[in-house]
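The complex is shown incomplete by one protein chain, all other protein chains being positioned as in the whole.
Up next, chain A:
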């Protein structure tokens, strides 16, 4: 099936099989930031933005992105560096395998919630699993990040 979409603002057209997941297709185009951690829509590692909203690319068909704007971590390097910097300062990017999906969701949260409480942050990000950090370090990083964006 023919699709046309924008990945990180660049136009792509392709002929894709109707059952290919967005995750596989994007990785085949070289967007390796996207990771797979499960087959059951549980881990959040594969999160990308579709028209600005976070979706699990493992359980979104590539054809569903037809005509839409996809954002991957490669497309938001400035934010990644900024948020990632706060994570690195806490050491909360341990193995880093969950970081891309996590950061994508943090970006989405930042767009959606104003002044979220700790509980709201946790709830928003609950779908992003991480086995290394125990989450509290990530929370410290996010709070520091949100604080820094307020000061500007």
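The rule is simple: contacts are C-beta pairs under 8 Å (C-beta built on N, C-alpha and C of every residue); 3 or more make two chains touch, one makes a residue touch a chain; residues count from 1.
By definition in this document, contacts and distances are computed from a predicted model.
Taking the options "cysteine desulfurase", "NAD(P)H-flavin reductase", "Y-family DNA polymerase" or "CO/xanthine dehydrogenase Mo-binding subunit" in turn, only "CO/xanthine dehydrogenase Mo-binding subunit" matches the UniProt protein name of the chain that is not displayed.
The chain omitted from view is touched by exactly one of A:3, A:16, A:56 or A:103, namely A:103.
Of the listed positions A:5, A:45, A:63 or A:108, the one in contact with the omitted chain in the full complex is A:45. Checked against the full complex, the one of A:3, A:73 or A:107 touching the unshown chain is A:73. If you put the missing chain back, the residues of chain A touching it would be 30, 32-35, 37-40, 42-43, 45, 72-74, 77, 80-81, 83-85, 87-100, 103, 122-123, 125-126, 128-139.
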